[in-house]
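The chains shown are only part of the set, and none of them has been moved.
By written order: A and B. Residues from 1 in each chain.
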Amino acid sequence: MRRFIDLAELSRVQVLALLALAARLEQRPEPQALAGKILGLLFMNPSLRTLASCQAAMARLGGSSFVITPGAGTWQLETREGAVMDGSVAEHIREGLPVLASYCDALGIRSFADGKDLAADLGEHKFNAMARLIDKPLINLESAANHPCQALADWKTLDDLGIPQRGKLVLCWAYHPRPLPLAVPAATLHMAAMRGMNVTILRPEGFALPAAILEKARRAAADAATGVGGAGGVRDAGGAGAGAIHETSDVREAMSGAHVVYVKEWAGTARYGDEAADAAARRAARHWCLNEDWFAAAPPACRLMHCLPVRRNVAIADALLDGPRSVVLRQAYNRLPAQMAVLHDLLSPAETATR
Amino acid sequence: MRRFIDLAELSRVQVLALLALAARLEQRPEPQALAGKILGLLFMNPSLRTLASCQAAMARLGGSSFVITPGAGTWQLETREGAVMDGSVAEHIREGLPVLASYCDALGIRSFADGKDLAADLGEHKFNAMARLIDKPLINLESAANHPCQALADWKTLDDLGIPQRGKLVLCWAYHPRPLPLAVPAATLHMAAMRGMNVTILRPEGFALPAAILEKARRAAADAATGVGGAGGVRDAGGAGAGAIHETSDVREAMSGAHVVYVKEWAGTARYGDEAADAAARRAARHWCLNEDWFAAAPPACRLMHCLPVRRNVAIADALLDGPRSVVLRQAYNRLPAQMAVLHDLLSPAETATR
C-alpha cells in the first residue's frame, strides 16, 4: 500500500489484511515498529478524534508526529489553480504541501468539502490536486466525499461486535442545523458494501445520495459477493440479499431485521450549495432525531452507530446514545488500532500487510 | 494513586512521597520510566506553564503527549447535561472525553470556573461530571476551585527555600481587571494548611474566601497538626500557632512575621457572577497592587510568591517582581518536577510512591 485515501483503491483482501494487522497490534503491541518515523498532519478543518488518534497511533508504534493547522498558528492555504494571491491567503498548496511532505515520512491531510459544487466535491477535485503534489505515503483524514480511516475503524467495530458480514446495515439520515458533507455516508456505504452487507439507506425525500456514490458502492458489493477484487469474497451466510443497496423513507421497512443502524447527517444533494433552500428542506425534516421509538421494528440486539461528533437531542436523543444499543465509543476507540495498522503498513520497513 | 485532582484526596504522607519522588527525579533522571506511555491533554482554557510543563514532563520521562484545544483546531465541547445541541457547539463531553481517554494512558484536563454560580463552582459540578466519564488516570490541570499541580509545585518551592513547615504564609489578594477564579487561592490555602503552616488571608472587605474553602482547609490543618491522615504529621517547630487560619484586611498585622506572601487575584464571592457589581468592588480596591511598601512590617527574608501569569504594575509592581523577595520563577520551574512525580506515580509500572 502506497497510500490510504479511499477504501475503493484496495482489494477486499487488502482491507482484511489491514483489519488483521489492527487486531494483532491490539493484542501484541509493537512499541518500536515505527521508531524514528515522522507523520505530518495537516488539518484544514477542525478535528478531535482524528487529531488525537493519529498522534497516539504514531506514539504507540514508537514514532512521532507534527500538526499543522491553517488558521491556528499557520496561515490559510490557497487551493485554486492560477489564483492571483492578492487577498488574505499567504501560501499556495503547490508550495505548502510538498514542503510539509519533505519533512516527514507520511502525510495525513484533512480537507472538507466546499459544499458548493457537487460534481467537484464528488470528484474530489481539491483532495486529488493535493495528492498529486505529494510523493510520500498519504493518508486521507477526511476529504470532500471520503473518510477511509473512519470506514476501516467501523468495519473493525462491526467485526468486533460479531455483526454478520451479510447482515443488514441501515444508513440513516438525521437532522443537523448545517448542511454537512457527504464524506461519512459515502465512506460508510462503501465500507458496508465491500464488507458484503445488505444496506438500506433511510432518508427523507430530497436527501437521496448521489447516483455516483451508489454506483460505486454497488460495484464494491458485486465484487464482494463474487470474490472479485482479490480472494476473500463473502462466504458466510449471515443474511439474505447480500450486497443489495436500496433506499427508502419508510422507517418500519428500513428497521425491520436490521443488525445495525448507522446514523449520519448530510446535506441534500438536490439543493447542494444553495444554503437557503437546503436549510428549508432540512428544517422540514428536523423530526429526524432518532430515539428508541425509531427502533420499534428492529430486533432488540440492533446496534446504533455514529462517527461522532453528534448533536445530542438534535440528531440522536440522549437516552438512545447512552443506552445499550449505542456503540459509538467503540467506533471511536477503533480509530486508534485501525490507523496504527494503516501507518504500520505504510511505514514499517519490515513488513507490509497489503502487498 | 489513581487520579490527581485534589490534594485533599491524598494523605499528607502521600503528598510527602510525591515531593520526595519529585526531588529524586530532579537529581536522578529516569529518561525511560514512562517509555511508550501517552498523556492526553485537554485545555478548555488557555495555558502557558501547564501546557509546556506537562509535555516536557512526559518527554523527560520517555513518554509522549497530545494536546486538544477546543476553539483552536478542535470545536468547543458542550458540558451541560440534557442540552439540545442546535447551536454552535459540535460535541458533548459525554462522547469527547471517553474518546480522548481511550487514546491515552492518562488524561489531563483544564476547565476553569464558569464564574456565574458560586455553589456550582465550589462543588466542582463541571469537573466532577467530566471526571465521572473517564476510566483512566486523571490529572486536574486547574478546575473551577482547584489547581493541585500548582499546589504541589508550590509546596516543593517552600521546601526548596527552607520555609519552615509551621511558618507563616500570607495569602494576599491583589487587583486584576477581571474577576478571576478561586482555584489558586483555594488550592494554595489548602496546601499551606496541609503543610502545617500558619495562614493569614489578607484581602479587602468584600473579598473573603467562601466558608466552604476555609472549612476544608481548617480540617486539613487539624489533620496536619495531629498527624491524622496518615503518619507524617507536622513535627518541626518553625512557628507558633501551626495550622491556624485567619483573615484580615490589615496589612501590617498580616505581614508581621510572615515567611512568605503568596499574592493572588480573585473575584469577590459576595457578588459572584454579577459582573458590574464585582467590577465596581474591584475598582475600589485597585490600590491593592503590591510593592515593597507592603512589606514594611515583614522580615527582610520574607518571600513573594505568585502562580503566574501576573499583571505587572497592576497586581504586583515591577520592582517587587524583579527584586530579591520574588521566587515566582522558581515556583513555575517546580511545575516540571512536581508533574513528573505525579505522572511517574500514576503511570510507572514499576513503582508507586503513594500506594
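Basically, contacts are C-beta pairs under 8 Å (C-beta built on N, C-alpha and C of every residue); 3 or more make two chains touch, one makes a residue touch a chain.
Since the model is a prediction, treat every value here as computed from it, not as a measurement.
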Chains shown: 2; total copies of the one sequence in the complete assembly of this file come to 3
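Everything that follows uses one rule, which is that only the chains that are shown with their structure count from here on.
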For subunit A and subunit B, what's the span in angstrom between their mean Cα positions? 41
Give the list of subunit A residues in touch with subunit B in this complex. 29, 31, 43, 46-49, 51-53, 55-56, 59-60, 62, 64, 67, 69, 72-73, 177, 308-314, 318, 321-322, 328-329, 332-333, 336
Quick one: in the complex, what on subunit B touches subunit A? 35-36, 38, 40, 64, 66, 68, 72-75, 78, 82-87, 90-92, 94-96, 98-100, 102-104
